[in-house]
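Only one protein chain is missing from this complex, and each of the others stays in its spot.
Per-chain numbering from 1; labels A, B and C assigned in written order.
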Amino acid sequence: MKKRLNFALIGAGRIGKVHAETIAFRIPETALTAVCDIDAGAADAIARRCGIPRAAAGTAEIFADPAIDAVMICSSTNTHANLIIEAAQAGKHIFCEKPIDHSLEKIDRALEAVHKAGVKLQIGFNRRFDPNFVRVRRSIATGEIGTPHLLHIVSRDPGPPPLAYIKVSGGMFLDMTIHDFDMARFLVGSEVTEVYAAAGVRVNPDIGKAGDVDTAVIVLRFANGVIGTIDNCRQAPYGYDQRVEVLGSLGAIATENCYPNRAVISTAESVRRDLPLNFFMERYAESFANELQAFVEAIVHDRQTPVTGLDGRIPVVMALAARKSHEEGRPVMLDEIAAEEARLETITP
Amino acid sequence: MKKRLNFALIGAGRIGKVHAETIAFRIPETALTAVCDIDAGAADAIARRCGIPRAAAGTAEIFADPAIDAVMICSSTNTHANLIIEAAQAGKHIFCEKPIDHSLEKIDRALEAVHKAGVKLQIGFNRRFDPNFVRVRRSIATGEIGTPHLLHIVSRDPGPPPLAYIKVSGGMFLDMTIHDFDMARFLVGSEVTEVYAAAGVRVNPDIGKAGDVDTAVIVLRFANGVIGTIDNCRQAPYGYDQRVEVLGSLGAIATENCYPNRAVISTAESVRRDLPLNFFMERYAESFANELQAFVEAIVHDRQTPVTGLDGRIPVVMALAARKSHEEGRPVMLDEIAAEEARLETITP
Amino acid sequence: MKKRLNFALIGAGRIGKVHAETIAFRIPETALTAVCDIDAGAADAIARRCGIPRAAAGTAEIFADPAIDAVMICSSTNTHANLIIEAAQAGKHIFCEKPIDHSLEKIDRALEAVHKAGVKLQIGFNRRFDPNFVRVRRSIATGEIGTPHLLHIVSRDPGPPPLAYIKVSGGMFLDMTIHDFDMARFLVGSEVTEVYAAAGVRVNPDIGKAGDVDTAVIVLRFANGVIGTIDNCRQAPYGYDQRVEVLGSLGAIATENCYPNRAVISTAESVRRDLPLNFFMERYAESFANELQAFVEAIVHDRQTPVTGLDGRIPVVMALAARKSHEEGRPVMLDEIAAEEARLETITP
Partner (left out) sequence: MKKRLNFALIGAGRIGKVHAETIAFRIPETALTAVCDIDAGAADAIARRCGIPRAAAGTAEIFADPAIDAVMICSSTNTHANLIIEAAQAGKHIFCEKPIDHSLEKIDRALEAVHKAGVKLQIGFNRRFDPNFVRVRRSIATGEIGTPHLLHIVSRDPGPPPLAYIKVSGGMFLDMTIHDFDMARFLVGSEVTEVYAAAGVRVNPDIGKAGDVDTAVIVLRFANGVIGTIDNCRQAPYGYDQRVEVLGSLGAIATENCYPNRAVISTAESVRRDLPLNFFMERYAESFANELQAFVEAIVHDRQTPVTGLDGRIPVVMALAARKSHEEGRPVMLDEIAAEEARLETITP
């Protein structure tokens, strides 16, 4: 029998805790052997909760430990690229939260390091592992609805993040739509060539003053001719709204939101149900476990991870194109974004 | 008690028959006293079916009859503008099918004639009278969902019309999306200022050869800041797909499709229901009756019709803007469309 | 071409008005030539509304008129049996509202008169013509769900009728459940052999004081082995609740309630829709027109009506059995109800 894979967790915040619990409690083939965070208390709390034997003093200690097979990078975005490089150089497999970075140049340096080291890299686009979106992807991949024509993604948060976050997040296209950009590519199975963004400030004028938007429609044109739309808002009063629809030549598939229960209450006022699952921790709970399971399997069976470094890079290009489209009021080709694009070939796995 | 209103029907085709039956069987305050069509047999058939005493030899006979209060213009689009002018000059109230015309200049001449004659004019945007869309409009108008932010209209036909029709229809934006342009204005209660159309040929290459598209997403920007999308396809394999969604500051409202029954069948294969009502005759049956009822009430109570001449003109402007956007690959301001626009003021009711 | 069928309306109340409008406005092959009611004003109002040339002085005048082909008996229940007999003797076809009578003996005399006269008789079990229940019946009849095993009917009124009505109605089983007894036979396509009723007074103690119940579950055992339940309540706070479910060997079919629109409103409180259609005039509007259409076709094509006199008699037997079951706290065989049963053979069409 194969020995257990040893994981270390870098970043003991909210999402780090989710991943630590998955490794500790739900994937028997793995063990968590170290955790580190700049907040030592946070690291200790997770260590106790998940039975992790060691809270490491720093990432160097983790990278230097030959017993560690893989790291989960759950620290803040600006640290991702360098940590990937260091982990790759240390020969560790890498699970990294999205986005890799806002700078294509930094992303490309990280991907090159991974490529050179030959380690596995998986980016945390967890929604690909949600049973609903898996079902939609399967419907397209198997031809159940024929050739896809139109894609519509609704992705709305229950409420905007703190202004402090918005100021450093790179803006809505990079912090929120980026998931939908990935979903669009994943579902359609083709690359986006052009983006048009119509966006505005509807929810909170302070978001506008911070230089961002809070409401947007993004039109995507795919290489295979599909036309897609993403419908984003930072505030849906009824909660977390996460749906997709695809029309194909033989039919359509659409997903509804997920709810905490399936009860319908009928009174003299209305026929109603409780609000959808809110927020991503509940709505996507299963997908977080599934993505790590897939990462472990990619390592164990030595095959490509289901969300590669390139899969992490392209949504950043799309987000930058959407931002440019919004600023210039015109459709933007993805080709326009990148002299860096020329380098893409060399790093494709 | 008020005497019955006497109607004459011009155009005894499919939609003419629907309106004749409404007048004959469902609105007791009205009577159908004449019908004419270039196909005398069609006119006779409707006359027999609906108990219309007279199949007139031509429209001149109808306009000359002082006993006739109102006409329903259901002939082909290219005849609408002139018939409106003649009817107005004869002092008849006018119900006219959409679109008025493809030429803004001809539309404006027709609207001026109506304005001068002081008769009532109502355009046949029947979907405004569908109980589902009435409910959505009410939700916005009463503030039930707060300030609207995002609008999404899905409007897909079960299959494309004959190529012969497509060649003369003015194209999808003018023959199909025009209903959705009207719906967008009606629901949001604000004017569209800019249109961006991403369109393609997905269903049938012959449609492309005929110079038209069959699949499109149109992004609308409204004066009040709302961003809207229209999702069109000439072919939905499962039938007629007619839905809208609006997100507002306090909530959202969305309508589902209408079905011939409410039965759900569960077998070893699936949990399923029958296909949606197909086609507009079934899906919008109630709205056709409601729109004429509203027209009759506007005449009886001498008030403005709920769909004015200007309401008939603006969707044509939007369609022309969408076509231009598609051709030039950029967002188009509605202002760009019309030198004619300058004349709008003079004809506003 | 066949001449129009001439109908006369007996009873100008609520349901009479519905039928008059159907004959006048929706079935071109028919004409309404007379109406009578003990309330002359009510008769006149319908005559004006529906263009009926004559308000007859009494039923005798109607039965004596050789131009009248068929009568619609919409007067109070206690008059039905005698009017059927008189109409049959006058050679008129008969559409009669349910129930025929509460007395099996009176019912049997009426059915014998119909049988002897050879006229058509249809009982007003309109729900058989509702598109939802038609779909369920079709599912069973075609084998779509295999051999039926279990039937569940939910039938709840929005609120109880006036106490005055309850005192003369024969009780809930005869005035309300009777529709469900008919529906059960119609859907399953087999006769009920045994009935068990568990009933109580939950809604209003005055109903109990009047000797009736307002809430009940009735278990039906069918000759073909199906077990059915009827779930009745005189008060559903959310409105009119009319659903059925059937489980078969290959699947199940279930119908949902009908709503005035298909809109779903999502706010910070709930995801909700408006209340179901309320009350039977709205919910079953289409079925009222369909049943008369079927009656006219049975006359025109000289075939058996889809709801015969026997179909009108059996639900009364079931109601009497349910009442006995409730009173005696035990299952009751339908055979127990009737010495009269022996006569059934002679009157079967």
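What we mean here is this: contacts are C-beta pairs under 8 Å (C-beta built on N, C-alpha and C of every residue); 3 or more make two chains touch, one makes a residue touch a chain.
Small disclaimer: the values here were computed from a predicted structure and weren't measured.
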Which residue of C:131, C:146, C:161 or C:260 touches the chain not shown here: C:146
Absent-chain contact - pick from A:34, A:104 or A:253: A:253
Per the touch definition above, residue among A:30, A:59 or A:132 touching the missing chain: A:132
Residue touching the undisplayed chain, where the options are C:68, C:136 or C:247: C:247
Missing-partner contacts on chain C, residue numbers: 146-147, 149-150, 152, 154, 156, 196, 198-200, 202-203, 215-217, 219, 221, 225, 227, 229, 231, 233, 235-238, 241, 247-252, 329-331
Touch residues of chain B, complete complex, unshown partner: 236-238, 259, 266-268, 270-276
Missing-chain contacts mapped onto chain A: 25-26, 28, 49, 131-132, 134-136, 139, 144-145, 250-258, 260-268, 274
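We adopt the following convention: only the chains that are shown with their structure count from here on.
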Centroid comparison with chain C (C-alpha atoms), farthest chain: A
Chain with minimal offset from the mean of all protein Cα atoms: B
Chain C against chain A, contact positions shared by both copies (same if over half, else different): same
Centroid spacing, where centroids are CA-atom means, of chain A and chain B in whole angstrom: 43
Distance from the mean Cα position of chain C to that of chain B, given in whole angstrom: 40
Junction residues of chain C - those touching two or more other chains: 266-268, 274
